[in-house]
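Every protein chain except one is present and positioned as in the full complex.
Chain naming follows the written order as A and B, and within any one chain the residues start at number 1.
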Amino acid sequence: MVALPALAQRRLARTELRQAGEGYSFALPFLLPFLVFTILPLAFGVLVSFTNWSIIGAPQWVGLHNYISALSNPLVRQAFLNTLRYVVLVVPVVTLLGLVFALYVNQRWPGHLFARVSFYASNVVSAPVIGLVWVWMLDAQFGIINHYLHTSIPWLTSTNWSWIGVSIATVWWDTGLIFVLFLAGLQEINGEILEAAKIDGAGPWRSLRRIVLPLLRRTFVLAITLEMISTFQIFSQVNVMTAGGPANSSASAMQYLYSAGIGQLQLGYASAIGVMLFVLTVIGTMIFRLLFRDKRW
Amino acid sequence: MAKNSLRTRARPRRRVPAGLIVGTVCLGLAAGACSSTPAATQTSHGNTVLTMWSTLSASDAQTWAKMIANFNQANNDKGLHMQIKMTTIANNYTTKLTAAVATGNAPNFGWGTAGQEALWAKQGVIIPLNKLAVQAGFNLSDFNPASLKDAEYPAIGGNNFYLLPMDSSSFAMEINVAEAKAAGLNPADPPKNGPEFIKWLQALTVRKNGQITRSGLVSDTTGLATTYWGIVAAQYGFQRVSPDLKTACINRQAGITAMNWLLSLFDKYKVISRNISAPYTTFDTGAGAIMWEGPWTILGNIQAKLNWESAPLPTIGTQPATFFEDDGLEVYKQANQASYLTTMKAIKWLSDHSFLWTTGGRGVSPRKSILNMPNYMTAGFAPKYRQAFITSMSFADVASVPTLSTADFEYYSLGTFAVNEVSAVLEHKLSPTAFMTAVCTKWQSDLNTDSSQG
Partner (left out) sequence: MVRVLPGRRRRRLAWFPGWLIGMLAAILWAAPFLWMLSTSFKPTAQILTNNIHWLPQTFVLDNYRFVFRGPVSRWMLNSLITSFLGTLLGVMVGALAGYALARIQFRGRNAVFGLILASIMIPANLAVVPLYIAFLKIGLVNSYAAITLPLVANAVSVYIFRQFFLGLPDELEDAARIDGAGRWQMFIHVALPLARGPITASTIILFTANWNNYLWPLLITFSQNMYTLPVGVAQYSSASGNYTQINIYGPSMAAATLLCIPSLAIFLALQRYFIEGVARAGVKG
């Protein structure tokens, strides 16, 4: 920093103070509820993870006991495994479908307005709708999916298929948002570039691969990041569709946290699982971002 | 909503401060408006007001509401001079109640299930009731001793029971009469032992193209199947825990035999379809001929206009046994201990007048005096539906394990330890012997942990 004469320094300090005052007073209506209703409970939650609190009585410090106990509990490991399975299945499928739908709608062929509404509409409704509708559609005996596929797969009642059933419903729910993000990204692309490529003789696949996809890179990163975070925390539809069953086969980490913590009052234990899920989410997101480094973020 | 804000936001100059005022006022109003947690004992016009939280739903809730209404009518400025204010809590009861007790806002009493609330007993959330019951005027010898015992937590409160049983629900056999007749069977002479039962199931199962279209016995591969196993295991002499709650798995071979029996229904005799997602619905639509269930299914079967009847379970093993559960009223910790006796008196009134609850609602009365009332057998639901559930109580002994880790021992549930293990066996991921070892190891470790925690 350049050494300023004393008067200028004082003026700078006053300006800084004034701006800090302005900044924080503008941000206060947000920061106050944010700290009180989000950060503070979160900090307390992290603290509780090192205790064995059951609401009644004071929490007792147990150090890392909850973490060790959770990691050695096969049900918890299963829940985390399920969560990873959800991420690995849902995120690529949603991204791919979102992109394909956006490419289609962007062509502005006849009926594209209908398609645009249809692809996004499913994202607008809430978890119980997803749960109730897909439980019905995936019913092993009378469900419409099995009817048209001519099978009798017990989508939500088999330990092998339950997480796949939940994933199908999740894909239907989440794709709409990713679709819109890609659509916006596509519409930012200058049509003249594509025209020039066509004149140069590039076919549609070529121009897709060489021009469109690279230009969509930022959208890709945003879409996948959002969808990853959201899928790591998958809960509402799991709860409404299967409540984690059968036999914990579809339970996500969040669902297990809910049933152990809120259902059985093992709050220390549940908080430990929550902290571990957070760490997992951060690691997962960071790995993805490292692989797709983009300085313009 | 969004429409309004679009229009008004075009004039930010006037809107923003107004919006802030509106918002604050709304919040203020909202904070003041609408009910908050009901507080405990109050008084109003000379009546004592007790609060109750109910977890009942559907038809149970309606019957219970009537019971409360009867109470309030009989005791408003007369009789006990009490009124009960009831709130229905539809979900997360455990958290809500515990948090309410922690903050001193708990209701006076509520519904509970015997043997499943060891943690609450240990925390003092629910209080022991022996002395209070006697003080309130109960004659304890009128009760089925098994029901009172079911409500004890030996490791915590010794011989004290923590719940006043209001109804006992046992598992009985529900038979689809039309299908039985069509298969040439006599519904008036239901199967009484293993071989007869298998014969019935084989006659009742209908297959098409190798797929079972009507199961002889309705079952899922989770909670219901586990209960079936637990019952048959008990019939062969298996016990989950010793009476002193120190040893797990008495007579393991019985458990293995029972598991093999259950597997044979799926694999060898093929009388159960593996595709049943909703057992009740399957039974009610005639896609299943026989179901072992509790009396809470009576109303649903009637509403589905099913032609059915109930009978005691067959004895597959060497002695009769069946699953049962006691539900009743428990008293929650209050700051004012004088309210306990008042609450107990109210509970006594409800228990004395539970004829309605145990004939028109689910469950069987645990009190001999009520069972002996003249028209008990014929009131409410028809005897052909109810009778078996009443007689089954005489040999019902598969109940909740009253220890802190009770969840791991639960049969009739979803996603708990025992159920997960049974599911694994039914999916051929675990052999019956390995299952027994796994389950007994875990149960023993649970008992060890619980007894070390006192």
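Convention: a contact is a pair of C-beta atoms (placed from the backbone, for glycine too) under 8 Å apart; a residue touches a chain by one contact, two chains touch by 3 or more.
Predicted model, so just to flag it, every value in this text is computed and none were measured.
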Of B:Gln73, B:Asn91 or B:Thr441, the residue in touch with the unshown chain: B:Asn91
Chain A residues touching the omitted chain (full complex): 16, 19-20, 22-24, 26-27, 29-34, 37-42, 44-46, 48, 55, 101, 104, 107-111, 114-122, 124-129, 131-137, 139, 141-142, 144, 147, 156, 172, 177, 180-181, 183-185, 187-188, 190-191, 194-195, 198, 219, 222-223, 229, 232-233, 235-236, 239-243, 245, 253-254, 257-258, 261-262, 267, 270-271, 274-275, 277-278, 281-282, 285
Touching residues (missing chain, whole complex) on chain B: 1-3, 5-6, 9-10, 12-13, 16, 19-20, 22-23, 26-27, 30-31, 33-37, 57-58, 87-92, 95-96, 99-100, 102-103, 105, 278, 280-281, 284-285, 296-297, 300, 303-304
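Convention: only the chains that are shown with their structure count from here on.
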Geometric centre distance via CA averages, chain B-chain A, whole Å: 37
Residues of chain A touching chain B in the complex: 54-57, 75, 139-141, 152, 154, 156-160, 243-248, 251, 259, 262-265
Residue ranges of chain B touching chain A (in the complex, touch as defined): 92, 94-95, 98-99, 101-102, 119, 123-125, 211, 220-222, 274-277, 282, 287, 407, 414-415, 417, 419-420, 423-424, 427
